[in-house]
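Now for chain A:
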Amino acid sequence: MALSRRSFLKGILGSGGAAMVGPSLLAPLSAKAAEETWKISGSHWGAFRARIAGGTVVELKPYEFDQTPTEMLEGIKGIIYSSSRIRYPMVRYEWYKNRGKANPSTRGDNRFIRVTWDQALDLFYQELERVQTTYGPWALHAGQTGWRQTGQMHSCNNHMQRAVGMHGNYIRKVGDYSTGAGQTIMPYVTGSTEVYAQGTSWPLILENSKVIVLWATDLAKNLQVGWNCETHESFDYLKQLQAKVADGNIRVISIDPVKSKTQHLLNCEQQYVHPQTDVAMMLAMAHTLYSEELHDQDFLDTYTLGFEDFIPYVMGEGEDKIAKTPEWAAQICGVDAERIKELARLMAAERTQLIFGWGLQRQQHGEQPYWMGAILAAMLGQIGLPGGGVSYAHHYSSIGVPASGASAPGAFPLNPDRPEDRVHQNSDYQGYSSTIPVARWVDAILEPGKKIQYNGTTSTLPDIKMMVFSGNNPWHHHQDRNRMKRAFEKLETVVAIDFAWTATCRHADIVLPACTQFERNDIDVYGSYCVRGVIAMQKLVDPLYQSRTDFEIMTELCRRFDKHKQYTRGMDEMEWVASLYQECREANKDRYVMPEFKQFWQDGIVLFDGMNNYVHHAAFREDPEINPLGTPSGFIEIFSRKIASFGYDDCKGHPTWMEKAERSHGGPGSDKHPLWLQSCHPDYRLHSQMCESKPMRERYAVQGREPIYMSPQDAKQYGISDGDLVRVFNDRGQLLAGAVVSDNYPQGVVRIHEGAWYGPEDEKMGALDTYGDPNTVTLDLGSSKLAQATSANTCLVSIEKFQGTAPEVTAFGGPSEVAPT
Partner candidate 1 sequence: MESTNPQEQSKRSEWLSFLIICVFLFPILSVVFVGGYGFIVWMLQLIYGPPGHSI
Partner candidate 2 sequence: MLSKLKALWRTMTRPAKHISLGVLTLGGFLAGVIFWGGFNTALEASNTEEFCIGCHEMRDNVYVELQQTVHWSNHSGVRATCPDCHVPHNWTDKIARKMQASKELWGTIFGTIDTREKFLAKRLELATHEWDRLSANGSLECKNCHEYASMDWDAMSEVARTQMEQAAERDQSCIDCHKGIAHELPESMAAASGALAGLQRQATSRFNPGQQYFSIRQLPLFTDSALSQEAGILNSGSVITVVAQQGDALQVEIDGWRKTKGFGRVINEEFGQNIREVTLEKEVATDDSMIQGFEVQEDPLTGLPWQRVSFQLWMGKDDLVDDREILWQEASELYVKNCSTCHSQPEEAHFDTNTWPGMWAGMLSFVNLDGDTQELVLKYLQKHSSDYSDGHH
């Protein structure tokens, strides 16, 4: 050994070395053979079995029952082992030093420091206490919740809201970003949200329908994911439908500006329509039905109200004196007048099932196409018949799959068990609304005290000082990033609980690491609507790094105000899971045999074989008096006196065609920014979930960026080739995306899937988004005074080939630092 050179190492730390060296990280341990096991669990992407070896998840395979597993299962390892995981509780440095008085304009561009769990939870608690006592419940918004990970016990929304609710009252939301307009208008029309209602079963549709109109819905894309553990059974029916289309038994027409994945799967016809003009086309169809007396007057007389108040508007005898003829509509929607008539006649001649998607109502006046769709169906008179009528949700969570009729396991409770459990009883919102429409919270921060109309009431937007987000990423799902950035500069405190460094976390002050759903024991229903079974979500690995389950995080928070016993009801994780199972077993005891919990946990799943067919609105059709709809009158309301009584100019007593704030193909604003940006649900993620999974992202990203899909014509016009980087911009913002040129897209239409993570180049207002979040450029505007829902699909942009050196993608990192000044 070369001693001479080594001599510098002698006694190198000297006698005081102990002060410089911390405690050992290793301890003697007898060797333990790493055993290999298979476990079962579920997810939004379906059930799977996982092979665990050496304490890590090494392999995933779809659960055998699933005949059409999604390739997104492959992305799960990428979620667990993503380098974007939040590993420790972190606090924004500037905020740590100054708390609520910290300069909020540095939010998002500041350094973080690591703190212990105790410190982090103390800070969280102290902030809750400060905001409740200095302001009041109106200053705390803990109601913004979203898609969470699956699992009934650990559902993070419930945990956060129960825990914060045990401390005091807070602002809540109503509605959601997915279906805000639809779920608000439809109760007035057909008496239920429709968007979340069970739909007519596929076997009945396949058996009875002669025509299926897919109106702006992409079943094959969206049925890959489910609210609970998805079974993918609906794909069996899509395959059967494919065969019937091929045989000529069923005619399927996809009315969509874009050739959808479903259209390709079914190999069915497409009817192109200009974006955002569907209502004009539908009105013209109604005109045809009425003028050619193809409508079902008996049905209208028996089951509907207000047709006579509506039809004058169609026939040109209304206020605007414009007849909604096919010729009139053709000018707006770009569909040939003859073709409109032909479609109307076809639908009246055959048993026709109308199926709408949700993208249509995520636009300005998004209430109108849904209402008008119901009226078309009413005029056809097939509502309540198998294979007829209208559906708004066949693309969602296996709706339409014959259901078992079994009861699903309940969930960890969202609310405190008793109001007395609240530490701060103060429920004085000082005139502010305690519940606000889901998409209007940014308005509230920017313009507190503003009064807005909402669904027949007046909402006074609260002066929000603090927000708590859990498993929720508004920096993906809310519109207009730069406006949002301005709003966040007004907040005093933001707490984010998540497992990965989303943009929301980067814009927070306290960031708490939750573990993923794969690091905890839980229970879920297998098949959200069909309830095909109950699945054990067996913990695959222990929580990584310093992450904890939501249950543990919130129990510890509650311990700080001595409510932890009330919070947990004295039960631990497994006791909760077992009790949810037991309650479910009890509820099913007359219908299905379920084993004891221990056995169930060992088996991993219990399946129910019942396949009950259902016809939407059949009971109403059979006896409208005894089984009325949930509308004010109990009938289908073609004209709603109630809505008319609100006196809104943007949602009148019956469906109307209204021009949009921005519309392509010759509409307003198209001279400046000519392209319509469609930001629909992604094909390879669940909203923003899994975007951080690199193995999955590599399958679709273009030069590491989110794809922008466009037509060959547009590509040519802007000098863009497939694979180029594209700058997408309008007056609201700019982003980088990777071009995918495809025949599926018509001229004037581009698509960027929502859920792409936001990663600005720097923290300046208007900064270029480096990954491709479409909401960097979307419009933040309420759909109407009725629903105040999101209008993300009312958005025009320009594109150009990106020149120069592309900035590195910053979307998936931790907080970025700007050089201290």
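Basis for inclusion: all candidates are chains of the complex that A comes from, given by their letters.
As a convention for this text, a residue touches a chain if its C-beta (ideal position, glycine included) is under 8 Å from a C-beta of that chain, and two chains touch if they have at least 3 such contacts; residues count from 1.
Because the structure is predicted, anything quoted here is derived from the model rather than measured.
Engineer: Which of the candidates 1 or 2 touches chain A in this complex?
Structural biologist: Looking at every copy, the candidate touching chain A is 2.
Engineer: Touching candidate 2 in the complex: which residues of chain A?
Structural biologist: Residues in contact with candidate 2: 143, 145, 152, 155, 157-158, 172-174, 176, 183, 186-187, 190-194, 196-198, 305, 407-408, 410-411, 413-415, 417-418, 435, 457, 529, 565-566, 568-571, 583-584, 586-587, 590, 624-626, 628-634, 637, 641-642, 645.
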